[in-house]
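My questions all concern the structure below.
Every protein chain of the complex appears in place save one, which is left out.
On to chain A.
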Amino acid sequence: MAAEENKSTLEVIPRNEEKIKKIWKTAGILLVLTSIEFVFAFTLPRGLLLYAIFIGLTIWKAKYIMMEFMHLGEEAKPLFYSIIVPLIFLVWLVIALMREGSDIFMIRW
């Protein structure tokens, strides 16, 4: 009886090796980008340039995760933009709070 219940009723589509290969390729890219960050953390001198490289690589990785893993790129355009466009507000947040932080620094030290 149990076996009857568990029998597949949905049609199973065979694996699309190309799609699976693309997933592993994205994984490889993410790991390579992380390794690059690691190498830079120990070889380049600390400073604005290094921080800019780190943030750039991080956003690059974020793009891969959102587009390839979360399939945001395959969603309808209105959905895509309703997720991406509000993130513009973060630019303001970062600029405002960094100014605030450096002003506190000037007063304190």
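Note that a residue touches a chain if its C-beta (ideal position, glycine included) is under 8 Å from a C-beta of that chain, and two chains touch if they have at least 3 such contacts; residues count from 1.
The rule is short, and it goes like this: contacts and distances are computed from a predicted model.
Participant: Just by its UniProt name, which of "Xanthine dehydrogenase family protein molybdopterin-binding subunit", "Rod shape-determining protein MreD", "Alternative cytochrome c oxidase polypeptide CoxP" or "RNA polymerase sigma factor" is the chain not shown in this complex?
Facilitator: "Alternative cytochrome c oxidase polypeptide CoxP"
Participant: On chain A, where is the contact patch with the chain that was removed from view?
Facilitator: 5-6, 8-16, 19-20, 23-24, 26-27, 30-31, 34, 37-38, 41-42, 46, 51, 54-55, 57-58, 61-62, 65-66, 68-70, 74-76, 78-79, 82-83, 86-87, 89-90, 93-94, 97-98, 100-102, 104-105, 108-109
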